[in-house]
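Here's the structure, in structure tokens; my notes come after.
Note that one protein chain of the assembly has been removed; the remaining protein chains are unaltered in position.
Let's look at subunit A:
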């Protein structure tokens, strides 16, 4: 196969892949986002008044979580952090 032909073929395959992946990607992302929300809830449960038996370990995660927490509250339609203890913005 000549290189331009191969390029066209690859483009076609890529286009086809994008077409049929579009909706499925959204569904998978939604599913993963829900899992992420549950994980966040577990990590920040003490701030919401839910006792956390492993707070010693989750505390260590806080620096890693700040960025994701910020994304979460923006996604939930809150421009500023809703929790006093976390000042991400």
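We adopt the following convention: contacts are C-beta pairs under 8 Å (C-beta built on N, C-alpha and C of every residue); 3 or more make two chains touch, one makes a residue touch a chain; residues count from 1.
Assume contacts and distances are computed from a predicted model.
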| item | value |
| --- | --- |
| Complex member absent from the view - protein name from UniProt, among "Carbon starvation protein", "Biotin--protein ligase", "CO/xanthine dehydrogenase Mo-binding subunit" or "FtsX-like permease family protein" | "Carbon starvation protein" |
| Residue touching the undisplayed chain, where the options are A:26, A:59 or A:78 | A:26 |
| Residue ranges of subunit A at the interface with the undisplayed chain | 13, 15-24, 26-31, 33, 75 |
